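Removed from the display is one protein chain of the complex; every other protein chain stays in position.
Residue numbering begins at 1 within each chain, and the chains themselves are lettered A, B and C in the order written.
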């Protein structure tokens, strides 16, 4: 892998991963999962859409659920700092041959749609309606008490491909996993907001949304959300974990929503903003080494949410990660 | 299963599960595991033996490690209340055709050896040397900060068999797992000290010691001990969990020591001492239902520590629990 | 203080602290405090009475709130093991010149009323109606998720006085605080159920109920219940703590209910049941030493719930504990 040289003077200021827009087939079931179980705060809702935010978010939404016939990821939302940055972004994308459209989206300022080079549909906005932070409203805390959206991992057939696009925007490589002894990249962790991930690319048929990751408070919360899930009939929705990440370092648990969309709940990331803070390389063997949890099941590697109207492309080479199936069979 | 009628007037007063005596093949390795990793307090040690206690124990030891050529469980230790109870116990066992011998054991008062009807070697004592409780010695806390020994599960070919022996001693049935729609017992959880388990029987080739269970403080501790295990080279020793029990209700994690002896770390049990508190029945399907953790690997069901000089007997019928291997293969 | 010699052959078998019966002046306000905030499970209620239990209790109630004109403690409830033990208890009390009456109480088996030598009204029963343990019903957990009643501290003018009464019943001294260099007792911690306290005596005008203590799960819970209290308008009800006990070792927080009745929430006690486990002596200076929390306010030492119809007597000597008022004034 060619490590992308950071761009310290990007053409516009993108600030962070912002929100996920998902198509779900049964709003009531999704609400039971995201609100009653996980504990998202409802900012607004009508019969077709639910706007959700974490308890530490003042922005109107970090997760939007839309009723649809087919479960899909609609868009990955990113923030620009100012409206002026949005204008510059449009100019930049158009020039780069990635046609960008202005659209209107409820509760968001002017919004810009563009597909990244891997075909993932993005939307950029600079402002949203503002809501109260609910951190101290303890009586409204439920479930995992999600704090805020952190990052989006995407599966793409070639992880090298999107790097230049994000590098140009000033998004920096925080860490990457490479095949031992090579510079062959497997996972790349990119960050803009000063903690290690805003967007992550992993190899697989894509572009598809692997998951949206939300920060949760502490050890207790990991067990409580799993226990609560089991109590409320969502035991099978706990897909992987709790466990401990190598890259990123956080505790994690992955859950699947009623449509199979995946979220990660994890505890807080480290800060990562200094110029001398070089991208951290992990060898695949190191990153995949068993910490203490068992490996993920095969489907964790292969299943992901397709984007609306985007046909996934198979990667040239199939990976062969250590799955739970292999591990249990082998040992 | 015939639910044993409690004996409210036992012939002698046995009070609790007391200590585990294990043969280990490399004391230094065992010490690294039990002391440096798990965090037991060393009460005394010499070149052949290490005496360990939890931070909340004033008794001299709840775990004894003896250097030996072969890894075995030597004895399961139980407490009688007074020396007089020990005398009565000897009389009772002799009369019951279970010959009991007086022995001397370091740091213990007069000690009585007897095998239970399943052949498990027990030792009863009424007193031990006293050591300071270390609960507030926070600078001496390490690892999982084990609090105290709680209970011993044993594999036996016929779980029905030992019940009468323990019932006679006033040990009460707290809960049991039975095959759905039958009274066919699978696991029986017996208690004497007022929390749900002192000794537990599960079906399998035996008698063998499945594990010794020690209470640990809280959610944080479960993740910390797993993380620490991975840091210190003991990742593979984390065998099962963290997860949540049905019967017993506790959070748990099972670990294997360097010889393969198994310990359970769990958080505190409920209290269970009232006369109207009927044995709780769990159907096998209920107890085995996935809470949120994956099922245990097959070896968790089949591997256990043999007792010194006791040849395990196979059960008449083999069980067929839901193992991780089956689960992963099937779903 | 004369350390009471334990009675290993008590005339009847009392097993544990059982329940607290409180008179409250506004049931709705008390319900908001105990159920909505603290998280007790309602076993039964009508317009005059609320029966509460902790999530780990199968007994019908450990806390009974009765509507009354004046806030008082009605009775301290204790358990005998069997109905036969109750009969023996009546015989024993009558013989000792402490007249005991049979009464009927809802959801309790036959119940025996007697006043202890300090005049504290007790009630003994052997059985209660049984309710499901709610430990795994995570969606019904609220607030501090109280597990179970643990112990009752009472203020009495002479702590020496009740000792013989409880000693005779087989209640054992677990620990005591004495004036440095003397055997002059200040606090005495008595236990019957094998963890360090069932009933505690401290010097003060009495008999009065200082508090009822309930076990709660873990570190997280201490902060959550305080935060929730502040959110729900109960900030001023947090009276003392969170802090760390010397004797008993537990983390604690004391709260006052809307009538001023006090509860302690603490995490689990150590086990204490072996015969060689001598009463632990704490010098007053040691026990009162600042761990890290500030000292309690004066009112924590002096305010307590009067018993119905029992006029408190002043102690011969006034104590002079280190109060927050003194501490802040002096340092």
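Just so we're on the same page, a residue touches a chain if its C-beta (ideal position, glycine included) is under 8 Å from a C-beta of that chain, and two chains touch if they have at least 3 such contacts.
No experiment lies behind these values; they were computed from the predicted model shown.
Shown chains touched by the hidden one, complex as a whole: A, B, C. Here the missing chain is touched by one residue of A:3, A:32, A:56 or A:96, and it is A:56. Across C:74, C:116 or C:227, the residue that sits in touch with the chain not pictured is C:227. The hidden chain makes contact, of the residues A:148, A:167, A:197 or A:306, with A:148. For the options A:184, A:218, A:298 or A:325, the residue in contact with the chain missing from this view is A:218.
Looking at chain B, the residues touching the absent chain are 136-139, 218-220, 224, 227-228, 230-232.
By the touch definition given at the top, chain C reaches the unshown chain through residues 218-220, 222-223, 226-227, 229-230, 235-236, 238, 242, 244, 251, 289-294, 297, 324-325, 328-329. By the touch criterion stated above, the residues of chain A touching the omitted chain are 8, 15-16, 56-59, 79, 81-82, 126-128, 130, 133, 135-136, 147-148, 193-194, 217-220, 244, 246, 249, 268, 270-278.
In this section, only the chains that are shown with their structure count from here on.
Taking shared numbers over all numbers used, the chain B to chain C interface scores over half, which places it in the same class. Taking the mean of C-alpha positions as each chain's centre, the chain lying farthest from the centre of chain B is A. Each chain gets one centre point, the mean of its Cα atoms, and the points for chain A and chain B are 44 Å apart. Centre to centre, using the average C-alpha position, chain A and chain C are separated by 50 Å. With touch defined as above, residues shared between interfaces to two or more other chains in chain C number as follows: 136, 218-220.
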